[in-house]
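In what follows, a single structure is set out as structure tokens and then discussed.
Removed: one protein chain of the complex. Kept in place: all other protein chains.
For clarity, chains are labelled A, B and C in written order, and residue numbers in each chain start from 1.
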Amino acid sequence: MTTVEERLLPSAEPVQLIDEHGARHDNPQYGMPAADALVDGYAQLVVGRRINDQAGALVRQGRLAVYPSSHGQEACQVAATMVLREQDWLFPTYRDTVSIISRGVDPIETLTLLRGDWHSGYDPHERNVAPQSTPLATQLVHAVGVAHAARLKGEDTVVMALCGDGATSEGDFHEALNFAAVFKAPVVFFIQNNEYAISVPLARQTVAPSLAHKGIGYGVPGERADGNDLAGLLAVLGQAVDKARAGEGPQLVEAHTYRVQAHTNADDASRYRDDEEVTPWLERDPIKRLDAYLTEQGLLEEAHRAEATAAADKIAADLRDGLMQDVSPDPAELFQHLYAVQTPQLKEQAAFLQDEIAREEA
Amino acid sequence: MTTVEERLLPSAEPVQLIDEHGARHDNPQYGMPAADALVDGYAQLVVGRRINDQAGALVRQGRLAVYPSSHGQEACQVAATMVLREQDWLFPTYRDTVSIISRGVDPIETLTLLRGDWHSGYDPHERNVAPQSTPLATQLVHAVGVAHAARLKGEDTVVMALCGDGATSEGDFHEALNFAAVFKAPVVFFIQNNEYAISVPLARQTVAPSLAHKGIGYGVPGERADGNDLAGLLAVLGQAVDKARAGEGPQLVEAHTYRVQAHTNADDASRYRDDEEVTPWLERDPIKRLDAYLTEQGLLEEAHRAEATAAADKIAADLRDGLMQDVSPDPAELFQHLYAVQTPQLKEQAAFLQDEIAREEA
Amino acid sequence: MTHQKLTMAQALNHALRDAMRADDTVLMFGEDVGALGGVFRITDGLTAEFGEDRCFDTPLAESGIVGMAVGLAMNGMRPVVEMQFDAFGYPAFEQVVSHVAKMRNRTRGKVTLPMVIRMPYAGGIGGVEHHCDSSESYYAHTPGLTVVAPATVADAYTLLRKAIEFPDPVIFMEPKKLYWAKEEVDLTTEQPGIGKAVVRREGRDATLIAYGPSVPIALEAADAAAAEGRQLQVVDLRSIVPFDDEKVCAAVRSTGRAVVVAEASGFASVSSEIVARVTERCFHSLAAPIRRVTGFDIPYPPPKLERHQLPGVDRILDAVDDLQWEDS
Partner (left out) sequence: MTHQKLTMAQALNHALRDAMRADDTVLMFGEDVGALGGVFRITDGLTAEFGEDRCFDTPLAESGIVGMAVGLAMNGMRPVVEMQFDAFGYPAFEQVVSHVAKMRNRTRGKVTLPMVIRMPYAGGIGGVEHHCDSSESYYAHTPGLTVVAPATVADAYTLLRKAIEFPDPVIFMEPKKLYWAKEEVDLTTEQPGIGKAVVRREGRDATLIAYGPSVPIALEAADAAAAEGRQLQVVDLRSIVPFDDEKVCAAVRSTGRAVVVAEASGFASVSSEIVARVTERCFHSLAAPIRRVTGFDIPYPPPKLERHQLPGVDRILDAVDDLQWEDS
């Protein structure tokens, strides 16, 4: 007989199926994902890393206004979407560009926000990916609503809702978990604990034993995983998604990872942390260890590597080309999207601007 | 060696030192409070009950606009203040009139809010009692600030912050617990779980194992107690206050009690619950069981009872007399208390009203 | 269409019921709206008729309520939520301003949020602190919201039906002191829609511009003025956003004088906007500056003092007297 505490509290240590040296660790509760999933995941990690690096370069070239990178967190990014089915939803934050692209959203459309063309560039209904949320934790309650609507419609949709460690401190995190639990909404709350909220380290954010320990206060099972181990993440998130889909209600997963780079290009991490803190995390890189494991297992061949690199090259080129084109959004759009029917006030204001621009151009 | 879970999770059952039949239950962790504390507490319960009943009568007579009664919750009300020292602070809600009065605040001043004279009638600094909070859970973050200020000043003050079961769902509850934990603020968060938030039963509020289980998600020790057992409450709250005072950081205590009456006189509880649900709770009355226990122990004599009744009679009479006097707040006050220095705008508006009233009266 | 004598509370209840019958994606939820039927009984009987899935209580958290509505609306539902009192809408302010108001614009119309946030608002009921706020100005100032306030029983029905059918989010301000106002009405949606003001009373001497709880007071003032020989026109805005510039300006031009009546504190408010925009548009038709009769710039008073905060007939008539009848 398991007590309610045993059912709801996380494992004593973050679940890890492949360690940083590429060695396999068996776990009684979580089986090793299928080989082809890992090989596919490997390719996605390589592509994800390239997206991060290319986007960084594009910021330096002035093609993107800002880019919050998930460099080092790619295993979380990729796992979050790999475990989803087509009808499922993803609720990403500003840092989850890789996740969105790995979900199949057009990369250039994804970067519309960070390029400064518009607030969001893709159609959320096309791949069931909500707009990236900037106000922290606020998207988590939306995720509950989307999941609850699916349940009301009799669908077996699951919603994957992402947030960072810092965001767990916001009131909306609390309200979302509680609402999801009370309504048994099929949401997997997935916290990427990268140890920092801009400059603020986790210890200033919470003194809880872990972020996964927050689940029990809502009656939500919490689990934690090594955030740089794709295999462990696929197993833990996969099981969470299965449970949510099976009607067991929301699940909370904390991935322990690390923000290897600064918060964004605009941030200067040297003001609040030492490089020595970063170094060991470079050793724990998610790609390196998966490569080691798969190679050791004889599952990863040069052909796979070449294929992954080619895919990465292609997306990097696509990003470069796509962002080199200067898109100028039409100022008339400023007034077009607020309401289904434009108000008389907005009509007046749109006409005013149009006239002003016409006179400027004359 | 205790695990962090053992340290932070509540007891398997609510702590109860005296059961509903007045029988004593020993608890390895919590000793029975001293006899004179229980006898004194008994008298306070009797007075508290009378305050509730008298206030109810005054509502029916139109002397109070509204009264949210703590009838049946008097053990919580009284215990919350009995464990405090003079320098400590109490943060009450609209339902905690009895607690405020038992802290020594003038009863008539306490009822200013519910009488409709002004938003709050007592000087919070006089007895360190914050204004009663109507917006749920919002006062809990203030409590953290008051506690933190005390720490900064080097005082060993403790803050007792009250809220209901419903209020635990608000974002501010979450933020308050987390801030208190991170800053190790000496706050005892005391939830009176009376099973209802107006019409909404606890099961709609949360599916957590208990409200005390919310503590671990913040690294805050949670404990639960029988909310109708003054002895258990004094023991549990007393220990929580001691720990907070000793620098162990915030503590969370859930008292399990029941809202015997409707939410307020304006509420009709028959719309959402059956009388049968209420009946067993009448048996669990906090006064009855303490009376039984103390009588059985030979600690409560007729003289004590008579004294308690006399004190209750006196306060009932004071309430009646005090509220029979018609106090008419001065309309000029509307403009006097917003700023230390009245703005030109308010000066103008105050003059306008004064002139209007003068013309009306002319 | 039924001809009945109803209170505004009942009319709102009918509107919800009829909307829920007409469209089974309409959901109603919030605090105490289920078994209790809402603290003002606006949702009375809806759970009984439509079941727990259609009308339900939530945990006590306003940001969660509004945020969940956003998600439901994103996924095919038409949620209607109740903030128990308008001051308890503030914890949801972030959701309202950053998401409810902006989602459509953010996604270039790809994600629409057909949802209604109902708020019992304003005073006059002797409520203690936090129970009588008038927060319409916060919402009216927020681009992307539609803000509506009925003043009559008939409009309560019409406007709530139209708000629920509206393709975009509507902040629906219910003047709580009028909940018990009774009228003989036809429950119909064949009335001017959102965005349309109506002239409730004709008059050639001056125009009173009001909305929500101030409309009946304005009409009373007009009655009193008529007894003194002055014909006051009364315009009921009904919709604050969009604003009916055309109707309001035509009315003011026809009289050359105007008083705006609103219960909210005046500073940086909807009433400021009305004065500003009407003056901008009708300056040369004005014989006098437009006057405002609003709440003072103070927190809503305790019950024993609230009458001083509420625009009353005398205060309106004083303002009308102030419209420089001699020198113009």
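In the analysis below, a residue touches a chain if its C-beta (ideal position, glycine included) is under 8 Å from a C-beta of that chain, and two chains touch if they have at least 3 such contacts.
Bear in mind the structure is a predicted one, so any value in this text is a computation, not a measurement.
S.K.: Give the labels of the shown chains that the missing chain contacts, considering the complete complex.
M.R.: A, B, C
S.K.: Which candidate, B:138, B:205 or B:251, sits in contact with the chain we can't see?
M.R.: The missing chain is touched by B:138.
S.K.: If the hidden chain were put back, which of A:83, A:100, A:113 or A:240 would touch it?
M.R.: A:113
S.K.: In the complete assembly, which of C:194, C:237 or C:270 touches the absent chain?
M.R.: From the options C:194, C:237 or C:270, the contact with the absent chain belongs to C:270.
S.K.: If the hidden chain were put back, which residues of chain A would touch it?
M.R.: Against the missing chain, chain A presents residues 65-66, 113-114, 116-119, 134-136, 166-167, 169-172, 197-200, 204-206, 266-268, 271-272, 328-329, 331, 333-335, 338, 345-346, 349, 353, 356-357, 360.
S.K.: On chain C, where is the contact patch with the chain that was removed from view?
M.R.: Counting only chain C, the missing chain is touched by 63, 87, 90-91, 93-94, 97-98, 101-102, 105-106, 129-130, 137-138, 140-141, 143-144, 241, 243, 265, 267-273, 275-277, 279-281, 283, 286, 288-292, 296-299.
S.K.: Would you write out the residues of chain B that touch the absent chain, in ascending order?
M.R.: Touch set of chain B with respect to the missing chain: 118-120, 123-125, 130-131, 135, 138, 140-150, 152-153, 171-172, 174-176, 178-179, 182, 333, 336-341, 343-345.
Here is the rule we go by: only the chains that are shown with their structure count from here on.
S.K.: Using the average of all C-alpha atoms in each chain as its centre, how far is it in Å between chain A and chain B?
M.R.: Computed value for the inter-centroid distance: 43 Å.
S.K.: Give the residues of chain A that touch two or more other chains, as numbers and ranges in rising order.
M.R.: Those would be 171-172, 174-175, 178, 182.
S.K.: Hey, what residues on chain C touch two or more of the other chains?
M.R.: 58-59, 61, 63-64, 91
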